[in-house]
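Take a look at the structure below.
Missing here is one protein chain; the remaining ones are kept as they sit in the complex.
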């Protein structure tokens, strides 16, 4: 299943193009064909192989899910795997998911393929239908528009992550608990996942921006450099988040230890004051016949006075130790 | 002991080839010989040296176990050491083991050697016997088929590891104990072992995919690039697992500290409440003659009231501290 | 809104230049124009595009905020994004903020753009107005002066950070508390932020100092090398601070554990001494009819003697263990 | 003091060669001289300088102990510092020590120097005396034989380390104590020391194996590649050990914390059960005149019943918390 757009300087943009028209347009250097495929059945594969002359490995890469971006030069085209970032709701919680976007750029055609509808591609299709000048500057600039809109889609999501990290950072020094740790742990893993997604894409676009691919005209290379800059910037933001979160994990351990100290101080203070007092009371609870103090009239108040003295001394001791 | 396959465009595939036939075929550029050796005795060594003209260091590498992948160019062939991943059952538990696969690729021959039967090689042998087109595209494509099947065998095992890591991650925040730590520790070591196995293989296949070896025809290099992509992808998955597990180890320490905090809070709460009460009881257990409270009718209920007051105050104190 | 400076070897420096004068001066190779823009409206954009012939991507970079330094070569000029460091007061506390400085260097013109007034640019404008020789040595030396003053502005701020780190280091071994940890954590994050700001700027100036840009005359490249040296030196200072602070975070955990040890020793000492004494007292508080010691005249002093002996033994035990 | 070996294709190997014979042989391209020096006095230095024409810096490197492997090209020879690994017994415990081996390879001579007898060199000398073909293939192959035997000597020692690491790993989860930590700490330091010894040697042999030195004939370079492979393999084994031991150190901290948890749980359980019981007993030990319970016939059994109830409830509470 595919959407086809055909642009010709003399005729403008045409949608809903027939197979024959595509075959004809491919022979005309001034035409530009954009094929956006959502799913691929056997007839599509035959069509791509016979009309566009794609390599079997390209077809395989189209069909099979890929986990890494890549770029590969073939005789008449180059093949590019990039990833779009989609934020989807799972059981109320929001999850971030990468969606593969395969592109095949020839002299006067561009084939894009994805398994699920991608908002960044939809936007470009809408704009093409509205006669935007997107397709007028050649296949390479069309690819640029799609990739740019794909990379732009990262920013709001990355920004949200950045906010999560800030929130977590605040929580850390206010009321950290086991849940905070769980958040840090999962945030760290998701950030590492994003890093592994964005880094290699930057490498690949960098090779395009260096001018390794002649299908990108030299004047337009600077636009791909723009995409590269965006990817590097994304990578920077994520790198900062990762560093902050790594520091947060270390700090968490120290904070928990600090709290343990507080707990233990409370226990030590209470025990250190109560135990000697109880000992004194226990001594005068002994049943010896001959304990002169017991018969003294001032025995009881004296003992109470001793107890108050002990308590005061202990409190002063802890005061000096800065425990209270 | 070896299995020999002889392919000739005119005659098709022949198994059970005699030594003389091999010698003849080697001289015929259109033939292709595949020798799969499981073990090597002295007669085999003589045969390889005299017929295939292999370098003494190649023979040594065939015989001796190797711990690292490598590729080495010789005058008429290149020598390649790769590793297959085999999952074997040891005392009920499953263990992962790497098995060496040595390959020697010449213009019209391929020699593969392994110490134990490898499922990935067996599959290729079966397919060759069934007249699959595997051997029709030259020695380099035959090598590709074997390496591809060898690298593909990693995926299910790596996937299983990935699942272990996920399980461990869940366990970590539910019921972590010493056993969880032991799992993390061993999983980490096994993952590092896999990393050291896969990384260098990727480097070596990368040099093939760059076209450093003329015995691989330029048109087929892209297939080796495919194997390289798979190895890099494996490396990525493992790298992610390693990062997750490193984070898990750090989190574990914090979780244990958190639990200690819980334990200590319980102890502190009980001690802080019980100790003052016991002190009060002990005081009125003293045997002084002159303790006016003891004779009062309301002494006992008053003391009980004091005790309840102390308990309530303590509980409020801990409530405010968010300990209970 | 812009400030324009026009220098001509015959006429000296002129401020408040009209648009027409700029257009004329651009054609005269001996003239030098410096345009400093604080904000950009549509007429400015038109002016830059038509008169200076700037690329649309340059205009975009001028208008949009950027998060990373970069340098980009165009046909007639190169475009440079650098960052100035401004220390601003927020609610009494001082915060460090980076401010973008965009430069566009042509053969005989320099355009600088910033969103907020930058002290480093103001200084240069003042000096230009006072007929300083800044503009006499060509556009490249003018750029050098501005960048130099921009980078110099980092030193006092970095120095202040360095002092914070030293203070924190002292506090760590004197009176560490939760607040110390919070300081370490935030200092670490700010230092990592500075590192990410300075490092890439050094990379970019390094490419200028290598002579990659012909608009910088070979004789003046050494001055840019000077800026590069300053940036590397800044990076060094920050790197040292980061290492110190990372070590401080680790040390903090150990210090907290050390303190816990002290707390626990206090508790253990008091409990170990008091508990046996209380037991002894409790034993002689039992109400058995037949307890011969109770009737002995020396029972009470004997028990007190036993208690003193127990206490002494315990204290000696802790002395030997070096706990007291 | 030196041992000299002289080989000539026509005359075979001769030991105990006179100075004059060496001078003559040096002029004959077909001869090969091997000088193995154990110590160096002034006459030796004169001899090396005048006969072999060695650079003063080479002589200095021979005499002074070196801490790093290196290779240096001179006009007629190259100079190589490698390290042999010797396991020596110190006070019953075994210690690993590196011993320097300096080599000087010319067209038809090889000079080896070491401060103490090296088993790897001794082996080669024995083999040379027994007319082994070691010296027949030229100076470069002689160097190869010595270096190979030198690097082979690492394997048993590294293997032993590997076993130590495995033992330690087992101990860690069985009965870790302070001694285990001491072992981990020292093992880590020794492994880092080995790493610093082997890594740079691999780099140096790698430059030989790349063919940077013309004194190694192209056909023999592959043998040096073999030594390189061995060094890389050693480095791999050590790298794995280091990773395992780093993980062990982290795990140790967690294990100690786990144990602390166990200790604290025991304390908390006992305190939480005993303290309320003691309180109850203390209450009924008070000497109030008016305590109706004391006179009841069922007071005592009722209190015991209350105590049993409290104990049961507490145990159920800990059971639910999974502490027992």
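A, B, C and D are the chain letters, set down in written order, and residue numbers restart from 1 in every chain.
Keep in mind that, in the parts below, contacts are C-beta pairs under 8 Å (C-beta built on N, C-alpha and C of every residue); 3 or more make two chains touch, one makes a residue touch a chain.
Please read these numbers as outputs of a predicted model, since none were measured by experiment.
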item: Visible chains that the absent chain touches, using the contact criterion stated earlier; value: C, D
item: Residue of D:11, D:27, D:130 or D:297 touching the missing chain in the full complex; value: D:297
item: Full-complex contact with the absent chain, from D:116, D:270, D:308 or D:324; value: D:270
item: Absent-chain contact - pick from B:106, B:285 or B:299; value: B:285
item: Where the unshown chain meets chain C, residue by residue; value: 169, 172-173, 222-223, 225-226, 229, 232-233, 236-237, 239-240, 243-244, 247-248, 250-251, 253-255, 257-258, 260-261, 264-265, 267-268, 271-272, 275-276, 278-279, 282-283, 285-291, 322-323
item: Hidden partner interface residues of chain D, rising order; value: 55, 57, 66-68, 70, 72, 74, 175, 177-178, 181-182, 184-185, 188-189, 192-193, 196, 249-250, 252-253, 256-257, 259-260, 263-264, 266-267, 270-271, 274-275, 277-278, 281-282, 284-287, 291, 293-297, 299-300, 303
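Going forward, only the chains that are shown with their structure count from here on.
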item: Farthest chain (mean CA position) relative to chain B; value: C
item: Copy-to-copy rotation for chain A and chain C - C-alpha atoms, rounded to a multiple of 5°; value: 70
item: Chain D: positions in contact with at least two other chains; value: 285
item: Chain pairs that touch, as defined at the top of this document; value: A-B, A-C, B-D
